[in-house]
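Shown next, in structure tokens, is the structure this report addresses.
Apart from one protein chain that is not included, each protein chain of the complex appears where it belongs.
Here the chain labels run A and B in written order, and each chain numbers its own residues starting at 1.
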Amino acid sequence: MSAEGLAQRARLPYDADLALAPETVAAGGADAARPVVAGRGVAKRLLRRPTFVIGVAVVLFWALAALLWQRLGFDPYAPAGAPLQAPSSEHLLGTDNLGRDMLARVLAGARPTLQVAPLATLLATAAGTALGLVAGYFRGVVDDLLMRSFDVLYAFPGIIAVLLVSSAFGHSLLTLVIAIAIFFTPIVARTVRSAVLVETDKQYVEAARLQGERASWIVFREILPNVLPTVVVEGTIRLAYAIFVSAGLSFLGLGAQPPSPDWGLVVSQNRIFIQNAWWCAAFPALAIATLVVSVNLIADNLREVTHR
Amino acid sequence: MSGRSETGRVIGRRLLQIPLVLIVVSALIFWLIAVVPGNPGRSVLGAYATGEQVAAWNAEHGLDGSTLERYGSWLSGFVRGDWGTSIMLDVPVRGLVIERLENSLLLGVLAFVLMAPVAIALGFYQAQRQGRAADRAITIGSVSLSSMPEFVVGVVLIILFAVTLRWFPIHSEIAAGASAAERLRVMVLPALTIGAASLGYVARMVRAGVIETLASPHYRTAVLKGLPPRRILLRHVARNSLLPTVAVLGVQLTAMLGGVVVVETLFNYPGIGQLILDAVLKKDVFVLEAATLVIAIVSVLVLLATDLAYLALDPRVRFQAEPA
């Protein structure tokens, strides 16, 4: 790399002169306001970002596919032609080894994914936010337990934790939801907790205490609105991970069971044909990729817009 | 000042923590594998075995008695090196797990060696071009790559490099007596797949670290001293900007370790991840217990090692940079 380029570029303005000068003697105390608006117009700014719009469009597409594939007349279970046909005008994404239409299977496969991941994320985000607020504001035992649970969680890297839980309680979509939720809850809680710690250090929280506000008011009315952007961003990131994990477990055969068109399962079953019929594995894999990447793009844009 | 004793305290606390964490972890593993699913003899022998057969099987495998007794005898056996016998393969669990672990660690090391330089180079390059099209494109690309499930990346790599270009094999079984070069060849695709899962996050951390350093007053000091760019980069930018990455490296490395289950299954690579999945599917409780506990121990040690690396690199001993 060009080190000189490094020296000349990427230099951030560090100086207060960038801010307008609102208060000078010359201005006679007519305090001019800065045109910086925090927290307003977030939606507008998001919609101006192409990657956000693309991400939302893709997620909406899969959500509609999950809801509507039956009404649109797709059948992911019945043979529709000769097995292992390459993509053609008749079968846009080809057929699998049982002659089922891959397009129908890919569209229908959105449903199990969009059943498990959002539900698990919702549970984990709600529980984690509550836990994070309590741990961050009150500290004490809850906080200690939360932080210690991390030392344990780190000993089960990646998918292994969810794999153990879901195999202990039986392989079903519901166990999958619960297993993912259990393991995401402390992760969400810790993110929320650090955001709460930052807010609790600010004097508006102390001013509220001096004013005689109750703890519940301070936590929910003073602090929560200020950590909400963090919660939203974290929830979106968790959603992407939940898709990641649930697809991985399905791939391992520990989630949806045949003949489900679940993407992970389909990739797993069709990978033996990969040499002759790449489309059977490639399209469902691509479907997961587009969904996960879109959710990540949404999360990235949310973070950039709300955390400036 | 108290720099050295502070370091000692941090290390001491970590070392004390490890046995405690491992006891909780082992209890959790035991509970999830040997208690929750119910009667192991019944689940192995199936619904048609008689009650006596099941009881005899359980007694033979030391699975009768109270939960606490069973946990105690399992843990003490594990510590003494007696990890039981595999139900599916009828061989001692210890040798099996250790052999598979070695294979997986090799894979993990290769994945790291392939990933780290690329991630660091990307991070530095992006920081230089911060906010420009190249920076954004690389961020979107690398983060997307890392957010995809491993089998998606793996399938794409197989289609490209194994099916179309035929550079590498589709399956990564290791033949008996394979040469080192042969082994390396079968490991490349799975290692790339595992590495890809961390690439985006590590590159992003490096990028953020470099940007922070470039904006720092001490970087300004170095430039205004009149130091040549190469010396600034090596002495003042490199170490400081990699610190935040090192702080979260442990979690990334263990995540790589977690990725082996899917990747080894996809590529048929004889590692501990594949073994774990086999044990789950075939209800081989002894293998599953030992293999997951071994993974947990390795994870804890990896985290310790990266903490120590951080301590060595940062004279300030600050742990507020918690892994994300």
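Structure notes:
In the analysis below, a residue touches a chain if its C-beta (ideal position, glycine included) is under 8 Å from a C-beta of that chain, and two chains touch if they have at least 3 such contacts.
By definition in this document, contacts and distances are computed from a predicted model.
The protein name that UniProt records for the chain not on display, among "ABC transporter ATP-binding protein", "ATP synthase subunit b", "Sarcosine oxidase, gamma subunit" or "Heme exporter protein C", is "ABC transporter ATP-binding protein".
For the options A:E90, A:D144 or A:E206, the residue in contact with the chain missing from this view is A:E206. By the touch rule set out above, chain A reaches the unshown chain at residues 4, 8-26, 29, 31-40, 201-204, 206-213, 222, 225-226. Residues of chain B in touch with the missing chain: 1, 3, 216-218, 220-228, 231, 235-236, 239-240, 243, 313-316.
Basically, only the chains that are shown with their structure count from here on.
Chain A and chain B have Cα centroids separated by 22 Å.
Across the complex, chain B is touched by residues 1-7, 9-12, 14, 51, 151-152, 154-160, 163-165, 167-169, 190-191, 194, 240, 243-244, 247-248, 251-254, 264, 267-268, 271, 274-275, 278, 281-282, 285-286, 288-289, 292-293, 295-297, 300 of chain A.
Interface of chain B with chain A (complex): residues 17, 21-22, 24-25, 28-29, 32-33, 36-37, 121, 124-125, 127-130, 139-140, 143-144, 147-152, 155-156, 158-159, 163, 170, 210-211, 214-215, 217, 223, 229-230, 232-233, 237, 250-251, 254-259, 261-262, 265-266, 276-277, 280-281, 292, 295-297, 299-300, 303, 322, 324.
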